[in-house]
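First the structure, then my questions, so here it is.
Coming up: chain A.
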Amino acid sequence: MSATKEVTGTARPLISVEKLSIEFGQGPDCKRVVDNLSFTLSRSETLCIAGESGSGKSLSALAIMGLLPKMARVPEGVILFNDKDLLSQSERHLQNLRGKEIGMIFQEPMTSLNPTMRIGDQMLETVRRHRLATGGGAQQHIRNMLDAVKIPRANDRVKQYPHELSGGLRQRVMIAMAMLCKPQVLIADEPTTALDVTIQAQILDLVRELQSEFGTAVLLITHDMGVVAEMADKVVVMNQGVVEETADIRKIFTNPDAAYTRKLLAAVPRLGTAPARPHPVFGEPVLEVRNLRVRYPMRRQGLFAPARELIAVEDISFTLHQGETLGIVGESGCGKSTTGRALMNMVDFEGEIRILDTDIQGLKGAALKKQRQDIQMVFQDPYAALNPRKNIAELVAEPLLIHGRGTPAERHSRVKELLAQVGLPDADTMTRYPHQFSGGQRQRICIARALALNPRIIVADEPVSALDVSVQAQVLDLLEQLQQEYELSYLFISHDMAVVERLCHRVAVMFAGRILEIGSREQVLNNPCHAYTKRLLAAVPIPALDSKLAPAVMSKDTETVDLIKPRGAVLQPIRYDQPEAGHFVAVAV
Partner candidate 1 sequence: AEPKPGGDIIVTYQNDVATLDPAIGYDWQNWSMIKSLFDGLMDYNPGTTELVLDLAQSYELSDDGKTYTFKLREGVEFHNGREMKASDVKYSLERTANPETQSPGAGFFSPILGYDAVSAGDTDELAGVTVIDDYTVAIELTAPNATFLHVMGLNFASIVPREAVEEYGKDFGKNPVGTGAYELTDWTLGRHLIFSKNPDYFKPGVPYIDSITFEVGQEPMVALQRLERGDVDIAGDGIPPAKFLQFKNEPQFESLMVVGDQLHTGYLTLNVTIPPLDNLKVRQAINMAINKDRIVRIINGRATPANQPLPPAMPGYDKNYEGYPFDPEQAKALLTEAGYGDGFETELFVMNTDPQPRIAQAMQQDLLNIGIKAEIRSLAQANVIAAGGAQDQAPMVWSGGMAWIADFPDPANFWGPILGCEGAVPGGWNWAWYCNEELDAMGDKADAMVAEDQQEERAALWGKIFTDAMADAPWVPIFNEQRFTVRSERMAGDESLYVDPVHVPVNYDYIWVK
Partner candidate 2 sequence: MAFPTLIRNLCRHKSVAVSLVVIVTVVCLAVLAPWVAPHDPNMQYFEGLTMEGAPLPPNEKFLLGTDLLGRDLLSRLIYGAQTSLIIGVVANGIAILIGTLVGVCAGFIRGWTGAVLMRLTDLMMAFPALLLAIALAAILQPSIWIVALVIAMVNWVQVARVIYSETIAIASREFIAVERTLGASSLRILFSHLLPHLLPTILVWATLGISTTVLLEATLSFLGVGVQPPTPSWGNIIFESQTYFTSAVWLVLFPGLAIVLLALSFNLVGDALRDELDPSLKGRE
């Protein structure tokens, strides 16, 4: 693999972007979101564009594709591809390039596939459009490509619709689709942000493999410095539309010029580098979960087929003490969010959940309302969790209003204070609406809302996944500070092991609805006992040079467990070993 990774600096660049600027709006409203961007990309090379959220990374990529939104203008700059300026090409010409010479993988695997079209048909379209093959040959070509991205049972997959695939599979389909014509350039816009580390590792590996096989030049956009370290030959660091620094990967990590780059790197949490903290003595248990089970009813497959259900959470138990943070990690779909939703009484569950000594099963009316003040949740998808028709002031004040706290003026000042706490102090924040914020800002708004009632417990479901590292650090600081101030307890759900390490006192590893390992941070992260935990930790990309992941770890497909069972199926209970005090590890059965 490393043989093809040599940077051929002398080769003529495939793409060269020169002095590219992108603007929105007219006249005085004019907003320049990309300013004077230049870089080059050669065959087999990987260029990473890194930088904070909203710095113009995606737009630059779209400009290359000729897919900028209608409102956007390019006042100056050229994009040379094979010595032709893409910006002045006709739409027809660009259509011939797109998909064939330049492929793109989009940021959102969930929404980037046409929901009403079969996977196979969506891929076939590209094949037909660029006349790669016809008839059976086309089908074969698609299957080959699906095999190449390691999608098992490709023959069945082509007949499926996107919603029937998991996020990881969808992203792989996207990659396969982009690679169908073996394009000279592959643009990957945050291809793994939405995925958990094991799948992320697999996908990065895949991109590299394809690159070596076809000699593709890769333009990788990410804000994850770990990924940068893992993949890049060259790095462009952007901040607020301007390039802070363009340099070789080695230079970036060893001797960055720009202050911004340094700041960025400093903020990156690194697994295993969190300072050892004294394990504080915790107060009362505030949350006790015993044998929690959640099952989602599934659709029958036929008239006489048995009723089925999806097992989302199976027989988990844990305790959360006052002032403690319990991290839950695990791959996508393992039941992390469902656990949180059960605690919020949002799904039907079996088992016992006691919050501040109150059993919440079947709680109704005033009692439920009262209990809501003690536990709040920051939801995984902040955009979906915010009513798009309310402005931020209304949204954050909502819980205060519901529980009748304070006068309007008091509420107003409380909202202001909360927003300042989460780092959104701007005066106009309060009157704007959710869609006018970036993903990271929305996440902070959700945090502010969850804090509004001064709850005792906060369930935080991936609260920092959409944030770039500097903001992420800021939010984590905030969470820690609040915990110290108010003795808050957190249930912290994340797939970022480094973040978990930094914030949590104890960690639970979930897999297929069960807890496989639970113990203190040190016990689980430094002394993992379960094979799955070990694999998970191995898949974390390290934001440092020469620390590439071992391919063996990554290429192994995560074993899949069929979670769909006939209704009422009883699963074998899991047994735990206790290697040390407070450290429980599931025993394989």
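If you want to know what made the cut, all candidates are chains of the complex that A comes from, given by their letters.
The criterion applied here is as follows: a contact is a pair of C-beta atoms (placed from the backbone, for glycine too) under 8 Å apart; a residue touches a chain by one contact, two chains touch by 3 or more; residues count from 1.
The structure displayed is predicted, hence computed values, not measured ones.
Every candidate listed (1 or 2) is part of this complex; the one in touch with chain A, counting any copy, is 2.
Partner candidate 2 is touched in their complex by these residues of chain A: 344-346, 368-369, 372-373, 376-377, 379, 381, 384-391, 398-399, 402-403, 433-436, 449.
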